[in-house]
Every structure is written in C-alpha cells, then in structure tokens.
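Here the complex is missing a single protein chain, while all its other protein chains stay put.
The letters A, B and C name the chains in turn, as written, and every chain counts its residues from 1.
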Amino acid sequence: MGVELISRGKVLCARLSGDIDHHGAKELRRDIDIAIEENCPSELILDFSAVTFMDSSGIGLVMGRYKLMNERGGTVTVAKTPAYIGKVMRVSGVGKLAKIVNEYTLPKEDEQEVMKIETTNQ
Amino acid sequence: MGVELISRGKVLCARLSGDIDHHGAKELRRDIDIAIEENCPSELILDFSAVTFMDSSGIGLVMGRYKLMNERGGTVTVAKTPAYIGKVMRVSGVGKLAKIVNEYTLPKEDEQEVMKIETTNQ
Amino acid sequence: MKRPINDMKVVFPSLSENERFARIAVSGIVSLADPKIDELADIKTAVSEAVTNSIVHGYPETVGKIELTVRLYEDSTVYIKVSDKGCGIEDVQQAMLPLFTTRPDEDRAGLGFAVMESFMDKIKVTSKVGRGTTVVMHKRITPKERK
Partner (left out) sequence: MKRPINDMKVVFPSLSENERFARIAVSGIVSLADPKIDELADIKTAVSEAVTNSIVHGYPETVGKIELTVRLYEDSTVYIKVSDKGCGIEDVQQAMLPLFTTRPDEDRAGLGFAVMESFMDKIKVTSKVGRGTTVVMHKRITPKERK
C-alpha cells in the first residue's frame, strides 16, 4: 500500500497502489493532504490503476479529498479504476462528486516536482 | 499444483509445479507412476524448479518413487530444487536415495513423447 | 440448508491490521470452491466492511475479540458471520441507511452496510447496545467447471 505524488502546475496526481482499507487509509490521507497543502492544486487526480483491493474506506478517502478540494475551489478526478474497484465506486455514487475518467494526461512542465512516498506497511 | 511428464528414450522427466502437500501428492504420485508403467524408464528425473511449497509429503513422494524405480533397476534424480525446498530435502537425507543436481539435459530424440498433465485442483 | 462441506471459524483481536488478515483467511476458504474472481472480490470486500465496522465502531476505544465464520455449502452458497462483543448499535435500520455514519470525522463514508448489501445476496444484522453486533451474509457463487 502506498501513494506516489506528482505535482505539475495546478494538477496534483496521486497514484495509489496496493490494498486500500481502513488500516491503510489514514496514512494515504495524510500524505495526500500534505501534498495538497504544499502545492495548492486546482485539480486532484486520484489514479487507482495499481490498487489491488478497495472497500468503502477508499470511498471515504475520495469523499474527504473532495471536501478539502471543494473548500479550496478545486476539483477531484478519479482515474483508471480496475473493474472490481469501479464496482465499489458505482455503488457509492461517487460520480456525483468526482469526475471519473479512464485516461488522463498531466500538463508538461519544465519545473516538475515528484514526491515518491511508498508506505511499506502491509 | 501439477506435473508435466516428458519421456525421452530411457529417461522420464516429471516437472512438478505449485504447492506439494499431502492433499496434492496423491494425484502427482498417480500420474508419475502411470508414466513409469507406460515408459519403463531407467532414470526418473523429478524437476522441482516450479514448486512453490513443499513439506515432508514431497519427501514421501521422492522416497516412494525411489522404491518403485529401484525395484525396476532404475534411478531417481532430484533436480533444480529452489532454496526453501532444498532445505526440506537436506533435513530428510533424501540425498542417500536420489542423485541431487542443479542442471540436467534430456536425451535428444526424434521420437519424443510429451504428456502434459495439469492438475488444477488447488 | 444442509451441512457445510467446509467451514472455518477464526477469532482475532480488533486491530486494524487484521482487516487484511480477515480478507486473506476468507479468501483461503472461499477459493477452495473455485469462485470467479469478481465473486471472490465481492466477498472479500463485504468481509472487510464488516470486520472494519467491528474494529472502528464496535470497539472504538478498546481492543476486543472479533469472530469470523465462513461456511461453504454443497449448493455453492457461502455463509459468512462476523460478530463482536462491542458497544452495539442503537438503531440498526438507521445504521444501514446509505451515507449514515457516526464517525464522519474519521472519513467513514457511511457506505459499509450499503456495500455489504449490494455485494452479497442476503445480509442480516442483529445488535444489542452494550452486548455487541453480528452480521450474517450469504452469497451463491458460480464454481468454475471442474474437469
């Protein structure tokens, strides 16, 4: 379980990986929120392509980030959800809060900031 | 768990795969013994390279095949044991019954017989 | 329903790292019946929800025992029971409403029961304040063709 954070211009991309459950969500949340504070993005992309399991704790994670980004006048995009995670997303109606996309491109930029945070906590 | 059987001349090679425990050993044993009956090899090579777990049921499998091959005047070779399986082999002293090798080459032959038996039983 | 062809009962403490363990244990039994990947994912998710609820809500301040029972029946029905002896639920019907949560601070979405309901065929929740909560779920799986 972990998150890799990439900030490009006004976009912050969080590439999540591993199992997302209540146990791991706390750390993911903390890491993403710190990156939001530091980079003040107008769009937060949550990339689920490397997520292997997710229960409603992952929905809580999306909803919580939506609240934070909304307060700051920004948006949340949910990207690349594997089939089984898409199912959890659909049940939760998260599509009302976040844009759901299959693909995305990050803005190219000379100045790019990559923060890699790998939580090895199982 | 499964076994792929390759008969070339007087050599019968059994490529084992998956977890070898008491539950699966019975089927492996049956498949190998049928191939011994049919091909009458003078050497049986047991290839452990694709085995992911083994307990003393695997030792029983080797000892039982040794007895059978010995009765028929043949030999048993244990090949390509991964580290953790080598450890089980060492504890059991199976080296007294079977030749233990890292590599082997099968005799080339025009007439070759391949029997693929994949047991999907988990 | 007839006697189970296989079953398992696990007892473990309400530590959040055991959410993962509960999923592994349930996969271990259910996968013996050769379910389809998405059916196994559904069951793992439902178990994860129920176990997380016992950890987060059942024993909010303490560490208590959680009991997980899994049974496989001949007709390919999976029976799952998750129970705790925690604080219990005052109004079960209200608790089961989508988006209802008593812990919004903790980023709980209030969708645990909604996920269990939509991923399993049947769910029954019994609870008594101060005594604990039991969730029983059933799902019929389609075993892969055996040779």
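Here is the rule we use: a contact is a pair of C-beta atoms (placed from the backbone, for glycine too) under 8 Å apart; a residue touches a chain by one contact, two chains touch by 3 or more.
Source: prediction; values computed, not measured.
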item: Sole contact to the chain not displayed, among B:3, B:16, B:69 or B:88; value: B:88
item: Of B:11, B:25, B:45 or B:69, the one touching the omitted chain in the full complex; value: B:25
item: Hidden partner chain, touching residue among C:24, C:99 or C:129; value: C:24
item: Those residues of chain C which, in the complete complex, touch the missing chain; value: 6-13, 15, 17-18, 20-21, 24-25, 27-29, 32
item: Positions on chain B contacted by the hidden chain, ascending; value: 19, 21-23, 25, 29, 53-57, 59-61, 63-64, 83-84, 87-88, 91-92, 122
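Everything below uses one rule, namely that only the chains that are shown with their structure count from here on.
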item: Between chain A and chain C, centroid-to-centroid distance (C-alpha), Å; value: 26
item: Distance from the mean Cα position of chain B to that of chain A, given in whole angstrom; value: 49
item: Per-residue overlap in chain B, given as positions that touch at least 2 other chains; value: none
item: Chain C, residues touching no fewer than two other chains; value: none
